[in-house]
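Attaching a single structure in structure tokens format; questions to follow.
Here the complex is missing one protein chain, while the rest keep their positions.
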Amino acid sequence: MTLELEGVSHRYGDELAVSDVSFGAEPGELVGLLGPSGCGKTTLVQAIAGHVRPTAGRILLRGDDVTDTPPERRHVSVVFQRPTLYPHMTVSENVAYGLAARGMDREERDARTRDYLDLVDLEEQCDSYPTELSGGQQRRVELARALAPQPDVLLLDEPLSGLDPTLRERLRDEIARIQRETGVTTLFVTHDQEDAMALADRLVVMNDGRVAGSGHPRRLYDSPPTPFVASFLGRSNTLSGTVVNQDPLTVAFGDAELSLDGTNLRRSEGETVLCHVRPKDLSFAPAETNGASVSVTGEVKRIVDLGRRYDVTLETRTGDEVVVEEPARPPSRDESVSVSVPGDCVTVFDGEQSDSSRLS
Amino acid sequence: MTLELEGVSHRYGDELAVSDVSFGAEPGELVGLLGPSGCGKTTLVQAIAGHVRPTAGRILLRGDDVTDTPPERRHVSVVFQRPTLYPHMTVSENVAYGLAARGMDREERDARTRDYLDLVDLEEQCDSYPTELSGGQQRRVELARALAPQPDVLLLDEPLSGLDPTLRERLRDEIARIQRETGVTTLFVTHDQEDAMALADRLVVMNDGRVAGSGHPRRLYDSPPTPFVASFLGRSNTLSGTVVNQDPLTVAFGDAELSLDGTNLRRSEGETVLCHVRPKDLSFAPAETNGASVSVTGEVKRIVDLGRRYDVTLETRTGDEVVVEEPARPPSRDESVSVSVPGDCVTVFDGEQSDSSRLS
Amino acid sequence: NRTAELLVPALLGGLILAYFALPFVAFLSRTGAANITAGLSTPETQHAIRNSLITAPIATAISTVLGVPLAYVLARRSFPGKRLVEGLVVLPLIVPPVVGGAMIITAVGRFTPIGSAAAAVGVPLTDSLLGVVLAQTFVAAPFVIITARAGFGAIDERLEQASRSLGYGPLATFRNVSLPLAHGAILAGIVLTFARAIGEFGATMMVAYNPRTMPTRIWVDFIAGGIDAIVPLALTLLGITLVVLAAVQ
Partner (left out) sequence: NRTAELLVPALLGGLILAYFALPFVAFLSRTGAANITAGLSTPETQHAIRNSLITAPIATAISTVLGVPLAYVLARRSFPGKRLVEGLVVLPLIVPPVVGGAMIITAVGRFTPIGSAAAAVGVPLTDSLLGVVLAQTFVAAPFVIITARAGFGAIDERLEQASRSLGYGPLATFRNVSLPLAHGAILAGIVLTFARAIGEFGATMMVAYNPRTMPTRIWVDFIAGGIDAIVPLALTLLGITLVVLAAVQ
């Protein structure tokens, strides 16, 4: 592993900011660290970069314990949310800054600086000062400066926050390309699930200082381990059902019964379980129920037209509020409709677990 | 009209921030003012609130010219992006602040304050100080404070910026509900197209100090008047085609021809036009072309898995780069695929106009 | 390792801190030896204390009343000639106090038109309590202006804009929002101005060598009786300053 965190915890005074976090990054991997503000992401970045000494746990880089190594000897580069280019240096001087520290001679330094300015497509701005660049260009210079010393690990701490959507998406593609081309092991920290999903080879989702789930983005999205991950990785509906059969697990929503083959959960008959299903997996369909999907009926409460889709909110007969994403032709308000819930898109959670990790 | 802007322009020194902007808001309407940062939105908010005197043009409230009226006599309330609650006053005192200015007696003031704290569901926090509240609660108190004096117009200046996605969506629903319940004429200023689409009865899209388009959100989304509006209201693909017939307008993409009944554009045969189509309207389909849709073939360059969908980027034979949003099963990289372009989802732009208003 | 980084600044900084602390401690330890009550009982000393306690608060009040609105305008507005005004505000800080005193004399001294006119109607502007106030105000007023300006500048202007939109005029907004929110900075500025005014020496010596204030009395007594003669009054002056400082913290 290029980067490993082992049981890292950190307190600020009385407050536990990070609690027993362990994860790692393989060489060349782009790991997304995703979580809401205040979940401890920034503390982890600071700990990996060496600006915060965690109260417990170890940080390893290429197998060496660096927990007590000062930042300048870690070979970890950081790009922060707010630009940190040096205003008193030109673009080239900024990019060359990390090379001089490594005692590289002038010629090699110039060549390397040119290479990395080329990588971010800003050779022509080399003699400009940072203030003369646009916001997007500044970000790209930051990337070049961080990458030029060829660090073992690149930390990207919310590099897309606060940018306009168009610029944001363009820079995201740029980061993906640069990471692919340089092959640098990268930890991408964000609170935006779309950025994380789009970029990461693997996701670590954090909540309240702890790891709430980790794994391949698509698998986490499709089979979230906790309700928190379910709702943080994308919108989520919760339907309460009653277990009517154990093997295969069959859950009843009102009259309709759905058999869930894929789950390993063991639940007693009569128990209430919470079923999670994504709004985009629901569709308005004629009321037919078979083993593989179930039809739930409800009344349309609200329709929001988002252009690319309609969000239709309905209240089911059992009192749950359910959002359906409908790309084209929404029903009308107060209409009574049937929604088809496909069994393979449903995840079942424990009632208690759900309560404890619900979004506050 | 409750609010009207007539040819409003504003310069800061030499820089023209807003140029000849006119639009209005009907009583009870929620108008979304949408545009990238630096497009002049904030200057307009400041002009409507009365903190900036526009260099040219007039601002009317309920038909009266208020261009030179000081803010305190306009009955326009503002909620800014950053919280502006008074830290030295309790929540109730903050909400009551605007009532005392109107000489309302104590009893009525207390009742009104309670009503509006009730509206935002924060009666229990009435004696707290703003710093004791969460970010979302603070926003709600701001709303209550702005609404309690029952202003003619409510200005919301990026009230959702910088919030976590979950909180953001919840507050958006809250704003929609409150606006519905109070019926206050509202101008909602944002750079986020989803927030704007979700909330607004009518959209005004700005770019570079000018109005780039305005109208019903869905109509603007489906038939954008300019390429800027097309790409700012959602993702947009641009395909270049050649006019092969005038009436009905028929455009050829490589071999395939598409007839566009809906457009009023007059183009000479042989002319090159830019056709805009949204990624979500494209689909991978067997290569069949008829009058109503056309099949364009290309090679898959990149696939991004966003969880809720895949973004598949391909390069067409004519050299255009096209993004297709595919909900379920994407093709593989380097595969050669056919994409079906439905004629009724295509908007044709003038080549020159497109150049001038392209995103920079 | 990480504390090693701090070795150089700790050594250098420690040196200057020790140099600040040493005289303070030596002075306080000296007070045991002196007879404070006896030292303060002479009529000259009591006059000096009275004079200082009259003039310094007046100079502070003038500086505050005239300076705080100016500080607000400087924090919020831009206008032609603003740079000049800013220069004028720091001028008394830059000018050495004795030169400041000389300047005041050239402006309102006995032989100037203003000074002689004032003296003619019985309010001499030099060698009088009024002269002391003039000297103190000139030297001390910039502190409250600069500190209050920083305080107003730190308030997000949108808080004031919100107040305007909620129906309050500029004056009411200043009173309800700007003043309460900048009140810490303004108080700090007032204390600095008071400390500077009550301790003022150079300009006062020039403008009003008589009547004596505490600092000029200390000087006269020091010449006559050496360090032991002045410990009680110096301690009293220091005490008043520190008490005022502590009262507003």
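Some observations on this one:
Think of it as A, B and C in the order they're written, each chain with its own count starting at 1.
By our rule, a contact is a pair of C-beta atoms (placed from the backbone, for glycine too) under 8 Å apart; a residue touches a chain by one contact, two chains touch by 3 or more.
The structure displayed is predicted, hence computed values, not measured ones.
As for the chain not pictured, it touches chain A at residues 49-51, 70-74, 76-78, 80, 82, 84, 86-88, 97-98, 101-102, 145-146, 149, 151.
Interface residues of chain C facing the missing partner chain: 5-6, 8-10, 12-13, 15-17, 19-27, 29-30, 62-63, 65-67, 69-70, 72-73, 77, 85, 88-89, 91-100, 102-109, 112, 137-138, 141, 145, 169-171, 192, 195, 198-202, 205-206, 214-215, 218-219, 222, 227, 230-231, 234, 237-238, 241-242, 245.
Keep this in mind: only the chains that are shown with their structure count from here on.
Here the chain-to-chain distance from chain B to chain C, counted in touching steps, is 1. Here the CA centre of chain A is 25 Å from the CA centre of chain B. Multi-chain contact residues of chain C (touching two or more other chains): none found. For chain A, the set of residues that touch two or more other chains is empty.
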